[in-house]
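Every protein chain but one is kept in place in this view of the complex.
After this line comes chain A, so read on.
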Amino acid sequence: MSELKPIFNALRRSKVGAILLLLQIAITTAIVSNSTFIINEKIAYLDQPTGYSEQDIFSFEVMSFGKDTNFKLQAELDEQALRQIPGVVDAVMIDSVPLSGSGFASTFRLRPTGEKSKGVNASMFQGDEHVLNTFGVKVLEGRNFYQSEIMVTDNYEQYPNIALITKVMADTLFPDGDALGKSIYRGDFPLKIIGITDMMKGPWLSSERKDRSVILPFVMARKLTQFMVRTEPGRRTEVMQQIEPLMLQLDSKRVVENIQGLEQVKDGFVAPDKLTMRMLLVMVVVLTLITALGIFGLTMFNINKRTKQVGTRRALGARKSHIINYFLVESVMICIGGLVLGAVLAVLLGQQLMQHYSIAKLPLLYVGLTALGVLLISVCSVIGPAQRAANISPSVATRTI
């Protein structure tokens, strides 16, 4: 039995409660669809492959305070000692730690400064021929550095003229796939590309340059240095425990700090994103609960207000199913109104977020799925009260309430 028209007419005539609920549903739809989209984006961001086996890699910093330390020699001694620890696959002294949010970046062009050419910004890693093995990253084309090509220095008088670049960077600068053997320029310095590496994310996961990195055969020995170590699977903890005693044994005039697994380094960088995601998640849950309670509450209120009316309808021949249908249809009607308004609001809100917070465009799929979810919640919230209404005795119609 279709009661759409009289239910709609009845709603039009006592609309305050319905409008409030409609607005609540609209706001929930708008916020939840945008929030779930942002949450999904954050999850994708946090779960993106980095190219590293994060569980097997760790980094640490060494700060020397000895006045007569030969940093170049010490760097080589430190690296050798680290590589000899049982369980270590490889170790390297390096200027930037991937995924840490801290490092170096520069613009690399196809031509020297002054000549107009294509250029991209990329992260830079400076280290020796052990960088790739320590990172666990493969060379896809060309070769790794030879030991003889590494510059170990404590000043910038010399600068390398060869480089390894990531595949994404190679494809960006040389779309024809012929990057190997070509030169790129950092300012006026030419760098011949001798190898192209597999994926290895830079220090800034959120940056557009995250997949573009350049590795230079350059070891800068100085007071504050960073090391990265890759261990055999499952042996990282035991190796990490040996780091501080070993480094102090090699040179006691220094401090070893921030011994951290790579995933902890990453966690530190993505902490604000995780916080945002959790807050949004809480908001989605709370809003959804409030809406569900709102629908439940309004239906209960309506039933209490209309006890006699329900009794009268039953007395006039309504089956229990008619009463349940009545409240379901009424709720779905309000809900659909709220969802239509909510969908429009969601798109408008998405546009504002896109404009002000550089968030990607809200796909309509999210609005659709959220709307479907809200509709389901509405129906579920109203079933209980509607059943309660259906159980109102028709004899209520003859009693004075």
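Convention: contacts are C-beta pairs under 8 Å (C-beta built on N, C-alpha and C of every residue); 3 or more make two chains touch, one makes a residue touch a chain; residues count from 1.
Everything that follows uses one rule, which is that contacts and distances are computed from a predicted model.
**Q** Identify the UniProt protein name of the omitted chain, choosing among "Urease accessory protein UreD", "Simple sugar transport system permease protein", "Phosphocarrier protein HPr" or "ABC transporter ATP-binding protein".
**A** Protein name of the absent chain (UniProt record): "ABC transporter ATP-binding protein".
**Q** For the chain not shown, which residue from A:19, A:43 or A:316 touches it across the whole complex?
**A** In the full complex, the listed residue that touches the missing chain is A:316.
**Q** Residues on chain A that touch the omitted chain in the whole complex?
**A** 1-3, 6, 9-11, 13-14, 308-309, 312-322, 393-395, 397-400
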